[in-house]
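The other protein chains are all here in position, but one chain of the complex has been omitted.
As written, the chains take the letters A and B, and residue 1 is the first residue of each chain.
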Amino acid sequence: MTAEKTTTPLLQVKDLHVWFELRRWGFSHAGYVKAVDGVTFNLDYGESIAVVGESGCGKSSLMRTILGINKPTSGQVLFEGRDLTRFSRAEWQSYRAKVGYVQQDPFGALPPFMNIQQILEEPLIVHGIKDAAERERRVRKAMEEVRLTPADDFIQKFPHMLSGGQQQRVVIARAIILEPKIVVADEPVSMLDASVRVEILKLLRGLQQAHNLAVIYVTHDLSTVRYFSERVFVMYAGNTVEKAPIDSLLQNPLHPYSNALLDATSDPDANNALTYRELPPGEPPSLVNPPAGCRFHPRCPKAIRGLCDVEKPAEFEPENGHQTACWLYKA
Amino acid sequence: MKTLQRTLAELAQYPSAIFGLLVIGLLALVSIYAVIAIPYQQAVDLWRGGEKIWYKTPKMVPPAWVNFFRAKKLPDTLSLSTVDTPSIKQSAASGDGQKINITFDFDFNADEFPQELSFYFTSTFDKKAPFVSAVWIAPDGRETRLVDYALQSPKQTFRFSQDKKLLTRLFGKLPQEALFAVPKSDPLTPLKGKYQIQLQITTFEKASTVDVEFVQYGKVYGLAGTDHQRRDLLIALLWGMPVALSFGLIAALGTSLASMVIAAFGAWFGGWVDELIQRITEINLVLPFLSILIMIGTFYDRSIITILTATILLSIFGGSIKGYRAIFLQVREMPYIEAARAYGASDARIIIRYLLPRIIPLLIPALVTGIPGYVFLEASLAVLGLGDPVLPTWGKIIQDAEFNGALFNGMYYWILEPAALLMLTGLAFSMLGFSLDRIFNPRLRGL
Partner (left out) sequence: MADQPLLRLENLTLHFRTGKGTVKAVDGVNFDLDYKQAVVVLGESGCGKSSLAKAILRLLPRNVETYGGKVYLEGQELMSLTDEEYRKQVRWVRMSMVPQAAMNALNPVLKVGDQVAEPMIVHHNVSREQALEQAAKMFQHVGVPADFIDRYAFELSGGMRQRVAIAMALVTAPSLIILDEPTSALDVITQANIFNVLKRIKKELEISFILITHDIATSSELADRVAVMYAGQIVEVGDAMTFFQEPYHPYSRMLMASVPRMRSNQEPEFIVGQPPSLLDLPAGCRFAARCPLRFEKCAEEPPVFQKDGHLVKCWKYA
């Protein structure tokens, strides 16, 4: 688990809302896309959490806000106790060096016209490391850490000459080259072959342990979460509906949506072909006009009429360290 | 991004590209030669012309090599001068002055008669003018007295066809024909063979000198022929090359680079910056390009630098901005741009280091294919009378030709020579450009 608990968590997200304005004809206001609508959590040094949810649940927007690409509409994001929205330019630059980003598409994440050395040097140059020898040293060190060795074989190559797995290693090397404290990995293996996925996830796990990195691993594939994270957040339509240590979630999912996700995930088992899976009907809601009350209630098999469709559920903690936003667990 | 070597290797696979490169290389070499062999000021002076410079050349004659294609050969232009070949002048003292004997020997093998024959006398004397007498000796030995007179001024011209005495002597027939004709031929046919002119000049002062130049104005001249001001067209054809190439290159390069940067700027920042640039572009597209250039040329200044600047300024906000912007908008959404923002790259760095390199594959072929357009623009403006007033360019040749009724009078070479060069330039650049396009944009390969 975590190394030691310091008094200030590394990252604190407090009631974060990220709304995107929709404009008609570039001028008039046509509503908001409420991508993130009230998310609160803490992240400790060296802790590895997974954020699980389907597309459109807001997990990518949440990550982009943490990375500083989006601006919060309301709420706070505190890094080591300091509010991101109040950062000066210098503070932003220093923050950006402390958060690494691993993206989903390994080929798209690398500029095709730069070779590996240039790609890995970019963050160093941007952060003012002028000495070329120093940059080369750090580039080689990063390549060694992601096991792209011998470095000389790869350093002059261009992205299209590498396999998907190798490309993703370069992306990871770029994410850690500035020695960050947090790494945000947004679906880092979903575009890779099944057999390479495990390799990359193990690499990330190794790096996390070696450098005491906090890792936020965003995915929609629950089966991988087990080996690579300690805590899991489940997101639906802009809210976190359940937060728990991974084993608690797998053994005792509290929220009906988490249950549905677990039920829908397959393990390789020939008996699967003999039965139909039970799934919630319908589709995730529009983020412009989400349903009133609990956003899952139109699809929920256990919805309580008069409560779930009227009032947004508060967060309850039926077990220690296991929270869920569902009226079924009203204390 | 392909290195130069790889690009050249791939280009070698396209015959059209090889042709284009060779021709462009040739044009470039000739341009360099032209600028070195005939420096700017000299070219301008030559082109300004005037009787003093172009007196030895006939008016409006085709180039000498047309004889290659003709059954009946046209006579060439030739000039013999005592200044150039002092050996043909022999002087002996006589009295106060000298007796000078000059012999001009030349061959005549054409099937038609020359345009004109002239003597150019250059003399120095104080009070007593030298006396000149000349005799024409045909190949068959017949002698004809040409002139017997005293020079009246230091520079004097004797045009055979304008001397009344000579005309009478030749029974009213034109001297340039009669002197070369087979005797008693009707119609007059030329007698081929060796001709000779013997001049006897007597000077009466010790310091008096006389130099004579004999010019036979043929019906062909040189490599490119001449125009209405007797100017050798080769000067303009040679000099037109560097003018055309540099105008085309600078205009194409300047416009492309500026368009690219502006499009990147607009696409990256979006919002009102982008909207502004787009609206300016759209308005500019509607404005009549040629008419504005004509206005500038007519009311302001026709020098080539002004026209070049105006062309570039008007072309920057052209259709290519829309094309580049479309590409940039796509590139902007790429994950590596997002990653760059995440590790803190500044807007300027993203534009210069990430967006612009993506456009180079589109830019280079567009640049090369665009050069002929600007070359033709410059020529068109010259044809319309708005060319640079002092520079000899291809468009200027065409304009002069048109103005002097070249086609109407059968002087096809006058128009065809600059036109052929324009077409060759256009073809070479287009072929190279299309091949580059196929290399940089592989999806076009099947076409």
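Everything below uses one rule, namely that contacts are C-beta pairs under 8 Å (C-beta built on N, C-alpha and C of every residue); 3 or more make two chains touch, one makes a residue touch a chain.
Values in this document were obtained by computation on a predicted structure and should not be read as measured data.
Enquirer: If you put the missing chain back into the full complex, which of the shown chains would it touch?
Expert: Within the full complex, the chain not displayed touches A.
Enquirer: Going by the contact rule already stated, which one of A:Val33, A:Leu262, A:Leu307 or A:Leu328 would touch the omitted chain in the full complex?
Expert: Missing-chain contact among the listed residues: A:Leu262.
Enquirer: Out of A:Val33, A:Val196, A:Leu307 or A:Leu328, which is the one that touches the chain we can't see?
Expert: Candidates A:Val33, A:Val196, A:Leu307 or A:Leu328; residue touching the omitted chain: A:Val196.
Enquirer: For the full complex, which residue in A:Arg23, A:Arg277 or A:Lys330 touches the chain that was left out?
Expert: A:Arg277
Enquirer: One chain isn't shown here. Among A:Lys71, A:Arg226 or A:Lys330, which residue touches it?
Expert: A:Arg226
Enquirer: What residue numbers in chain A mark contact with the hidden partner chain?
Expert: 54-55, 163-165, 193-199, 202, 220-224, 226-227, 250, 260-270, 272-273, 276-277, 279-280, 283
Here, only the chains that are shown with their structure count from here on.
Enquirer: Which integer distance in Å separates the CA centroid of chain A from that of chain B?
Expert: Taking the mean C-alpha position of each chain, the two centres sit 69 Å apart.
Enquirer: In the complex formed with chain A, which residues of chain B make contact?
Expert: By the definition above, chain B touches chain A via 1, 275, 334-336, 338-346, 349, 353-354, 357-358.
Enquirer: Help me check something: in the complex, which residues belonging to chain A touch chain B?
Expert: 26, 64, 67-69, 92-93, 96-97, 99-101, 103-105, 108-111, 113, 122-123, 126-127, 171, 174, 178
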